[in-house]
Structure formats: structure tokens, C-alpha cells
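Missing here: one protein chain of the complex. Every other protein chain is in place.
Up next, subunit A:
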Amino acid sequence: MSMEDYDFLFKIVLIGNAGVGKTCLVRRFTQGLFPPGQGATIGVDFMIKTVEINGEKVKLQIWDTAGQERFRSITQSYYRSANALILTYDITCEESFRCLPEWLREIEQYASNKVITVLVAPEVSFDITSITCISCRFVGNKIDLAERREVSQQRAEEFSEAQDMYYLETSAKESDNVEKLFLDLACRLISEARQNTLVNNVSSPLPGEGKSISYLTCCNFN
């Protein structure tokens, strides 16, 4: 791996109702853009941004839902092997907040055991602390928002506290907190990855670590 230009690579998965601004959030972070009237992004599986934290290069691979959340049809495989999940809702949309428990259930059911084995203290079967709850204000400008807010910060804080989640309000449009969200997440992922290596003292591969096929090497019968 000495050839690689980074020290860590993490897969971060975004979920939440359609239209809450997941894609805007990713694009704001990875490209510094706020694309108005953003339609579905065709052909983009995930976006990548490399950040430096305490001198270490961390490559963040940020996956979007590819529109499958629109009719509640996200594939289970989308959640597999995610290192962190970002649960997103829109503060101007009560419905998107009320759906959060439903999303949590889905995460509990399908999110990878690898979240556990790779990142989280192994005695915890599913670590909700690795879910970051953010709200994303992206529609209209700030004055609009003050009037249109449907979910109070207090309610969201109570919810995230009850679920042992980290809570942050962002604005992809104004870029408030977007950088902070991903950088904080990266820091936590690094420390958990470290801890995990220490705890397990891995010399042999952990169970459940598969290989992607393009990786396995060749050695033939003859």
C-alpha cells in the first residue's frame, strides 16, 4: 500500500428522505459548489475528497443513495461495509424528521457488521454513535428559513441525544458547518480505526473481510 497517496480510506454513506439535500451536501464538501436546482446526478456512484488531519491523508469516499430512497427501495448492499452513516433531514420539512426512526430501523437491520469489526469497539453489536445526525438547510435563504423552520433545534437535539448520535445543523448553500461535519467525522473514524487495531491486535485477517475481485491475484494451475 506504499504506493497509495493516503493513510486512511473511509466509506461514508448518506441516507435520509428524498429532497433533503444529500447530494448538495456532498457536492458542497467535495467541490465547494452549491448547485441550484440540482437534479438527480447521473453516473456518479460516489464522490471522493482527500483531507489532511494532523498530518495524515484521509480519503473520504462519500456515497449517495442514487435516488433509491425515493420509493423506499434502497438496496441492503448499499449499507454494507460503510464506516459511517450520515442521517440527513431537512429542518424545513417535518416529514423528513418524522421518518428518522424508520431510517434508524433500516440501518440497524442492514448496516454492515464491518462497521463493527473494522471501526467500532467490537463488543458493541451496532454502534449508533457512528451515525451522525445532521440537518441540512438548503432551501431558500436564511430569512426564508427562519420563517419556514418546522423542526426546532431543541427537538432534533433531544432526538439525537436519545439515539446517542452527534448532531449538527448545516447549510449546503452557505457552506455552514459542512466542512466541520466531514472533518469531525474523519477524526472520529481515525481514532476508532486506531482503537480497533489496538484492541484486536490484528495479525490475521478478521472474519468477514472479503476481497474485491479486482484485487485477488493470479496464480494458475500450471
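In this section, contacts are C-beta pairs under 8 Å (C-beta built on N, C-alpha and C of every residue); 3 or more make two chains touch, one makes a residue touch a chain; residues count from 1.
Methods note: contacts and distances are computed from a predicted model.
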| item | value |
| --- | --- |
| Undisplayed chain, where the name is taken from the UniProt record, one of "Testis-expressed protein 10-like isoform A", "Rab proteins geranylgeranyltransferase component A", "NADH dehydrogenase [ubiquinone] 1 beta subcomplex subunit 7" or "Cytochrome c oxidase subunit 3" | "Rab proteins geranylgeranyltransferase component A" |
| Chain not shown: contacting residue from A:50, A:153 or A:191 | A:50 |
| Chain not shown, touching residues in subunit A | 1, 4, 6, 8-11, 17-18, 30-33, 40-52, 61, 66-68, 70-73, 75-78, 80-81, 83, 95, 99, 105-109, 113-114, 118, 122-126, 193, 202, 205-222 |
